[in-house]
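Here we show just some of the chains, and they stay where they sit in the whole.
Going by the order they are written in, the chains are A, B and C; count residues from 1 in each one.
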């Protein structure tokens, strides 16, 4: 059974997203929330690692409310924007949830 | 599904409380149940009834109190974390000879055992970190 | 009169610290003190345009930035390498009068002030 990883820290300031990307497993999903949504930007230092994780078949999501608050609309990686209802659904679809903060 | 949410962030200084509240509302709207809200670490500050934010700002503690009341949620504040941070009820105020208390309606001080029990009884356990 | 430089290094919505830094700057300006604001590291994200905070839940930080000029804080300084590293397009900003500084100019700005408020 798989894990949903949430990440809430900016990869420009903090190593948290990097750790998450290193340790997520095939079948897991990653959800960027709060300042973690800066990790959706192509300019993020984690972009190469994030793309390799996506290439492994792991889906990366970002909370739309948190992207919008920060004005992040362009130059985003290949990431699916979701709302809280989908966040709840993802929590049901994975056995465990790891919060990286 | 039955959820337990662990809230570790204070209401104003970071986003954990706001994210947890939005998640809780979405889960309840979707027909899921919340077995327990467990306020731990700086999350205990959400349980104060003395916050008085400006009228044009979101009052997170009030929103929690309302959600808890509306859905009859079990909202436990870790007593050890709360005593260290000055969130107390009438009983603890008496025990520690404090002249007032500040816990909001709907929240209950109790031990970490309530977190452990909740994890055993829930399908999903989510932490909202600072 | 002593000059104050507020250095704001954190992103706008994840924590309240960026908002509380701006409130301190507005207070200094309201008291007619010599105050300047420097944004650097993730603090430059405060300048991003099209910030759309959740109505009724979050308050716009761009609005506080825009209020600075009205209070007499004419120039906001920002660290150019911080913006560049983040791919922050200087054509997509929420305020107009920004003075971009390189590393040496930031060092100079700091040395020109009597006190620092670190946020």
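Annotations for the structure displayed:
One rule holds in what follows: a residue touches a chain if its C-beta (ideal position, glycine included) is under 8 Å from a C-beta of that chain, and two chains touch if they have at least 3 such contacts.
Keep in mind it's a predicted model, so treat the numbers as computed, not measured.
Counting every protein chain in the structure file, not just the single copies shown, gives the formula A x2, B x2, C x2.
The rule we apply is simple: only the chains that are shown with their structure count from here on.
For the pairs B-C and A-C, the larger set of C-beta contacts lies at A-C.
The distance from the centre of subunit A to the centre of subunit B, each centre being the mean of the chain's C-alpha atoms, comes to 26 Å. Between subunit B and subunit C the centroid-to-centroid distance comes to 33 Å (mean Cα coordinates, whole Å). The mean-CA centres of subunit A and subunit C are about 28 angstrom from one another, to the nearest whole unit.
The set of subunit A residues touching two or more other chains comprises 8, 34-35, 65. In subunit B, the residues that touch at least two other chains are 15.
By the touch rule above, subunit A contacts subunit C in their complex via residues 8-10, 12-13, 34-35, 38, 41-43, 65-66, 68-73, 75. Contacts from subunit B toward subunit A in the complex involve residues 1, 3, 8, 15-16, 19, 22-23, 25-27, 29-30, 32, 123-130. On the side of subunit C, the complex with subunit B involves touching residues 13-17, 56-59.
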